[in-house]
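Removed: one protein chain of the complex. Kept in place: all other protein chains.
Letters A, B and C mark the chains in the order given here, with residues in each chain numbered from 1 onward.
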Amino acid sequence: MPLTLESIRQDFPLIAGRPDLVYLDSTASSQKPQAVIEAMSRFYRESYANVHRGAYSLSLAATDAYEQARHTLARFIGAEPEEVIFVRNTTEALNLVAYAWGLHNLREDDEILLTEMEHHANLVPWHLVARRTGARIKAIPVTPEGRLELAALDELLTERVRVVSLVHMSNVLGTVNPVVEVARRAKAVGALVVVDGAQSAPHLPVDVKALGADFFAFSGHKMCGPTGAGVLWGRAEVLQDLPPFLGGGDMILEVHLDRSTYAKPPQRFEAGTPPIAEAIALGAAAEYLMGVGMERVWQHDRALLEHCLARLDAELPEVRTFGPRGEDRGGVVAFSLGDLHAHDVACALDQHGIAVRAGHHCAQPLHRKLGLASTARASFYLYTTFEEVDRFVEGLKQVREFFKDWL
Amino acid sequence: MPLTLESIRQDFPLIAGRPDLVYLDSTASSQKPQAVIEAMSRFYRESYANVHRGAYSLSLAATDAYEQARHTLARFIGAEPEEVIFVRNTTEALNLVAYAWGLHNLREDDEILLTEMEHHANLVPWHLVARRTGARIKAIPVTPEGRLELAALDELLTERVRVVSLVHMSNVLGTVNPVVEVARRAKAVGALVVVDGAQSAPHLPVDVKALGADFFAFSGHKMCGPTGAGVLWGRAEVLQDLPPFLGGGDMILEVHLDRSTYAKPPQRFEAGTPPIAEAIALGAAAEYLMGVGMERVWQHDRALLEHCLARLDAELPEVRTFGPRGEDRGGVVAFSLGDLHAHDVACALDQHGIAVRAGHHCAQPLHRKLGLASTARASFYLYTTFEEVDRFVEGLKQVREFFKDWL
Amino acid sequence: MSLLEELYKEILLRHYKRPLNFGVLENPTVRQPGVNPSCGDSLELELRLEDGRIAEAAWKGQGCAISMASASLMSELIKGQTLPQALELARKFKAMVVEGAEPAPELGDLRALAGVHKLHARVKCATLAWNALEEALKP
Partner (left out) sequence: MSLLEELYKEILLRHYKRPLNFGVLENPTVRQPGVNPSCGDSLELELRLEDGRIAEAAWKGQGCAISMASASLMSELIKGQTLPQALELARKFKAMVVEGAEPAPELGDLRALAGVHKLHARVKCATLAWNALEEALKP
């Protein structure tokens, strides 16, 4: 049976079971296919035990399943299994880098280069580390079209820059940044390159080796996986010398009362009982996405986006959308309707069964730049249909009508 | 229908479905009741969305369920909901305290007081923080019976001690430490009191207010909950002034490119998308345990322990057990068989379908004190039967027979 | 009447378009910021307290229709009230929108916001100004 959009929708119980609902918030978190939900329940029902340290069969089987998931995730992003560290989410992954690498390597007046379109997850960890080390934060500006101002790089990329950390695909603008080029230039001044892949890993084919970065972080829950598990990929040579972040069981070699030595990567960075069932289910999610094909996921997002933008442009002049127009843009539509506040709009859409997010989407600096406290945001994924995009556009028209005196 | 041991066993699919298996490793991680597995699957199938920041009904329902779980966990340990921080596990909880409180408050020559029976999760985070701050680590000794040497406290509890962090119930010895007394004396010198409740929360009634501690950490997966979620409880007054640990979305008030301000507890300590489904399922686990009654869980563990120790003492003189004999001991039996190595013993027991753990159980310093590199460990929980304990004892006899030339 | 119509009434539109007491005071005795971290909306409330009463109130900020209208109506209602009276109004307003309690007559036009209770997502919008008020009046 060929994979059709309808068959994909049938794979997602919440999507299939709620024809009334138009779920347009996959950028915040995606729905889950039955294969993922079932991988998790089956593990608990049939073969659950803690991993590692177990001398009995059940625990070994659990360990195998957990390590198998690491292999799957490595395959998903073109990495080696030893380079895959299971964490809770993108946020923890970026904190791991900021703390473990940053506290160890940053000195006063060193520079941390971010961008104006970063998610708070790629800002706040650096603030915390900058305050402890005296390092300074700079940011690559965003153009009015919603792209990185690469021309500014020459001036920004001084020898003082020790780390460049940037988002691969913006969760507000949808922009896919030219990471390869930024990484190449950052490497030329000897900077570490960290990529926030929270939106790219779920939505487009990623090959971490080709990116030229040192770290790549993403969350399982945005890519059909469960909450509670994400991945930090680190280049083997960088992980080799990276000091630990969290301390505890399983990340050690020898522990004394007052000192300890640490295991090799990736164990060095997985302290305590990991999210075992979550990692296994995330493996199932990666398998599911590879089954569909990431290129196909990306093309589907792109097609929905173009359809949506075309209709909005043509039929709703009161709607302003943000983000670049072009191939370098994924299926995210942040928008505003006249001067109406995003909350009012999203709430009204919700009354029509259309779920969009409203707020700063954890990107306050970007919103400040856009001159807005918040935007509404519709986002698409492999289970989104053109008909749903149409319902969204029609819904927006009704909202416009409802609020006509307010506009 | 009264709750019988048989009905409890029927609640656990893996236990009910594997009559061949004698699962004696609940101290490493417990099995899960169907109610917990189903709470998680149902959430994904019927009402999944990201929490917070959502202006639509589905996200609000998810947020409500997540916050409801916080209330349930608060009730489980006698705390206020605002004092309950969802983390991955005990390990992360203790790292949170060590980093957020420790990096901020510890100075050179300050002292951190631990005990000789700590799990690595309560050692390594302090090592990391001690190295950064210049603070020093000391430990309360363990007596030959396996209890804390309280007599040493007078000398150890100097004015230099800024924090006392100790395990509530040892995962090797089963000892339930007199936390109330230690906390009272630690408070008298102005020290912060941190309790590792990884084993106590699952196995005995806990009332954090009565303990007199400032922090209490535990893991969901050891108390019938899923992997990927645990709790750090912090006294409201302490949390109020505690700087953040992980930075990112949802823990902030205002974010600028180079600085940020932080939300109130508990949000301040929950950066990024939390383990939503896991927290909800952990709520179901806490409800399940409260339904059975924690006092009953404890008494059941105790009865199994006494039965086990009595038979081992009487019938297997070659077996040496560790840990105190008395009311202050839970259902954990670490043991050795002659000079045989724990791995050989556990592996042989596994051939009889008996799952026990072998190793240092993440307590290398304690094992060094016991003069052993490793022990085997059988541990009990609410679904363990007397018959299983008997099968364990009989299994051990067969292992003794098999290895008679090796002993 | 739909939930939406129940909520977005004429009276709110008026306050949204022409908010009352929008701006700053000449000599405030208290200045209190308020933030709704979930959407980033923020406002700043200024009060001049005299003889245990709120002599003047003003506010500034940006937000959704609900939060702006709520702030506008609140600023008008609390003027002239004693501190205990103002706090009692806050309690009653919150009871209405958070718990769905019967709207108290003293809330006047603010009763138009009773529908917020059913639109759960908006509770934080409606209470933004009131939370700032409670903070401002903390001893």
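Heads up, the rule we're going with is that a contact is a pair of C-beta atoms (placed from the backbone, for glycine too) under 8 Å apart; a residue touches a chain by one contact, two chains touch by 3 or more.
Just so it is clear, the structure is predicted and the values come from calculations on it, not from any experiment.
For the chain that is not shown, the touched chains among those present are A, B, taking the whole complex.
The residue touching the chain not shown here, chosen from B:Arg70, B:Arg235, B:Arg268 or B:His367, is B:His367. Residue B:Ala342 is the one among B:Val84, B:Ala213, B:Ala342 or B:Val389 that touches the chain not shown.
Against the chain not shown here, chain A presents residues 52-57, 59-60, 250, 252-254, 263, 267. Residue positions on chain B in contact with the hidden chain: 340-344, 346-348, 350-351, 358-360, 364, 367, 373-374, 402-403, 405-406, in rising order.
One rule holds in what follows: only the chains that are shown with their structure count from here on.
Taken pairwise by the contact criterion, the protein chains are fully connected, each one touching every other.
One inter-chain figure worth recording: chain A and chain C are separated by 37 Å, centre to centre, where each centre is the mean of the chain's CA atoms. As a whole-number value, the distance joining the C-alpha centres of chain A and chain B reads 31 Å.
Centre-to-centre, using mean CA coordinates, chain B is 45 Å away from chain C.
Multi-chain contact residues of chain A (touching two or more other chains) are listed as 342-343, 346-347, 350, 358-359, 364. In chain C, the residues that touch at least two other chains are 38-39, 42, 121.
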